[in-house]
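Have a look at the structure below, then the notes.
One chain of protein is taken out of this complex; the other chains stay put.
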Amino acid sequence: MSSFTRQQMAARVAQDIPEGWFVNLGIGIPTMIADYVPMEREVILHSENGILGMGPAPAPEQATPWLINAGKQPVTLRPGGSFFHHADSFGMIRGGHIDLCVLGAFEVAENGDIANWATSENDSAPAVGGAMDLAAGAKRLWVVMDHTTKDGRPKLVETCGYPLTAHCAVQRIYTNLAVIDVVRGRGFVVREIVPGLSLTELQAKTGATLHTDA
Amino acid sequence: MSSFTRQQMAARVAQDIPEGWFVNLGIGIPTMIADYVPMEREVILHSENGILGMGPAPAPEQATPWLINAGKQPVTLRPGGSFFHHADSFGMIRGGHIDLCVLGAFEVAENGDIANWATSENDSAPAVGGAMDLAAGAKRLWVVMDHTTKDGRPKLVETCGYPLTAHCAVQRIYTNLAVIDVVRGRGFVVREIVPGLSLTELQAKTGATLHTDA
Amino acid sequence: MINKIVQSIAEALSGIKDGSTVLMGGFGAAGQPDDLIEGLIEQGAKDLTVVANNAGAGRVGLAKLMEMGRVRKIICSFPRSAGSTVFEELYRAGKLELEIVPQGTLAERMRAAGAGIPAFYTPTGAGTKLAQGKETREFNGRPHIMELSLPGDVALVEAWEADRWGNLTYRQSGRNFNPVMAMAAKLTVAQAHHIRELGDIAPDNVHTPGIFVSRVVHVVRGAPWN
Partner (left out) sequence: MINKIVQSIAEALSGIKDGSTVLMGGFGAAGQPDDLIEGLIEQGAKDLTVVANNAGAGRVGLAKLMEMGRVRKIICSFPRSAGSTVFEELYRAGKLELEIVPQGTLAERMRAAGAGIPAFYTPTGAGTKLAQGKETREFNGRPHIMELSLPGDVALVEAWEADRWGNLTYRQSGRNFNPVMAMAAKLTVAQAHHIRELGDIAPDNVHTPGIFVSRVVHVVRGAPWN
């Protein structure tokens, strides 16, 4: 059975991002998506720490400590980019001006609930960062993550077991096995499956009912 | 009996403004106060429409339509001045960063209530502008106005008859006849009277009890 | 290639519907998008709610739009000013609704709409007749009133510079309400004196990032504006 690599997952998401969108990419696989958007397709990347128009990582000798992304890695700025303060930056997020946010997650439920910040109700010092603001504020929230945990438990579930980041927020999930929409009132609707995997096999790795449009 | 002219009232207020204060001056006599603050005493003038560091009116040939004050008159900018948008400008006001606001008024009550925006409860289209924001937000609110109306009715009163601009907001009143503090729990306390006028005569022109510290 | 620059005022204003809430920038003449307002008169949309600091003056611009019967309601801080005769006539005749909002609350309600804050508390207006019908609540021992965000369908703004991504700068006190209105509307249209190449506006000094701007039209005004 084949499965998408991290790079292939990032590239698959990048396919679906049209020119002109303002996009915030979370840490991990989401960050890699930028590498698969061709420079001539103008997608404007937003970073929570006050940047619009982020470009790729600089050559090491050209990195400046003043220009870092939300993951605190050196980045560049494209012509047309701009800087602003944190309240303005999150005003863009909370105000619904970001067309798309792509985050990783521990779990996504069939109603669109997302859990991606705390691994236990008892973890009293979890790091939330901007995840709740992004999940609640972006026009669209997509999740990119492995279909199951390392020990094989489903990450697409009926109800999240981990503490929620936001309620009914996710619209689409890209996993290493499939592309799945979250449709209000229906739940998980499968759009694509990696070659060689059957719907039945995918269902076996999923914690909630999978629907199809067929 | 002598009485202060408008110019003298403005000059008298100017005496009491120390270097380093951020000051918003309302339309009318308050605007004239700026002319009596010597340029070497650095008082930073704020205008609601997004200016800090306003300077005097320009020579007519140097006026630019881009640089006007809240009264929509051409002004200049001192070195060190800055521009910002309306929400930031009123954030300065509402957030208590303006050391002093000086406004005109129809009435001031002995508890510090001020009425300066509507002349009747039945006036359904009064022009409030920034008066309520300034009265509620500045660290100090001083009023400069004639002691009585043109037909001799007192403007310092027990309770305002006109619709309020703000509740318990005024700290000091400069009139053409006196300088009067509004002291919580006491009411009007006379600090100065124009030469030749007795306290009894001043009281006769005032609609509430005048106190003195003597 | 993203290109928000359109070639005519008609194109800049296309699609504005009857019944829209239109935010109009400017304070006095500074930063007032005169050409877009004239364009809106041509464009034809009616039954409008207009949000602006003033209620028009003379018989041009907003006053003309009102005189044509195209404005249902005005939300402003200072309706009566020198030359506001059209407003006064229509208002007295009961042909215009009016909502008076303190100037700082007006700006903050639009900033809130742009920033996804549906409501906030302010001390401004507490205990006055403008607090009537509003929730009052005490914070730090002081009464405050709850104000709702004020979103627009359309914002018309005037900028000094613009580029094809819609980044804007403003000049001096021409900034005023324009940045908060640009944030608060679904469709934000800017008239700009100068069109710059992408990257020529210093990234540290962009006043309104292009994310808040839908369309830009180049309007060169004569002296003394240039």
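Per-chain numbering from 1; labels A, B and C assigned in written order.
The rule we apply is simple: a contact is a pair of C-beta atoms (placed from the backbone, for glycine too) under 8 Å apart; a residue touches a chain by one contact, two chains touch by 3 or more.
In this text the structure is predicted, and so the values were computed from the model without any measurement.
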Among displayed chains, the one left out touches A, B, C
Among listed residues A:Phe4, A:Trp21 or A:Phe90, the absent chain is touched only by A:Phe90
Considering the complete complex, of B:Ala10, B:Val37 or B:Leu52, the missing chain is touched by B:Leu52
In the full complex, chain C touches the hidden chain through residues 108, 112, 115-123, 139-140, 144, 148, 169-172, 175, 202-205, 207
Chain B positions in touch with the non-displayed chain are 19-20, 22, 40, 42, 44, 46, 52-53, 77, 79-84, 87, 90-98, 137
Missing-chain contacts on chain A, rising order, are 47-51, 63-69, 72, 77, 83-87, 89-91, 93-94, 118, 121, 124-133, 136-137, 163-167
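In the analysis below, only the chains that are shown with their structure count from here on.
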Among line, ring, star, complete and other, the chain touch graph is line
With centres defined as the mean of Cα atoms, the chain at greatest distance from chain A is chain B
Chain centres from averaged Cα atoms put chain A and chain C apart, in whole Å, by 35
Whole-angstrom distance, CA centroid of chain A to CA centroid of chain B, is 54
Cα centroid separation, chain B vs chain C, in Å, comes to 29
Expected list for chain A, residues touching two or more other chains, is none
Residues in chain C with touches to at least two other chains are numbered 111
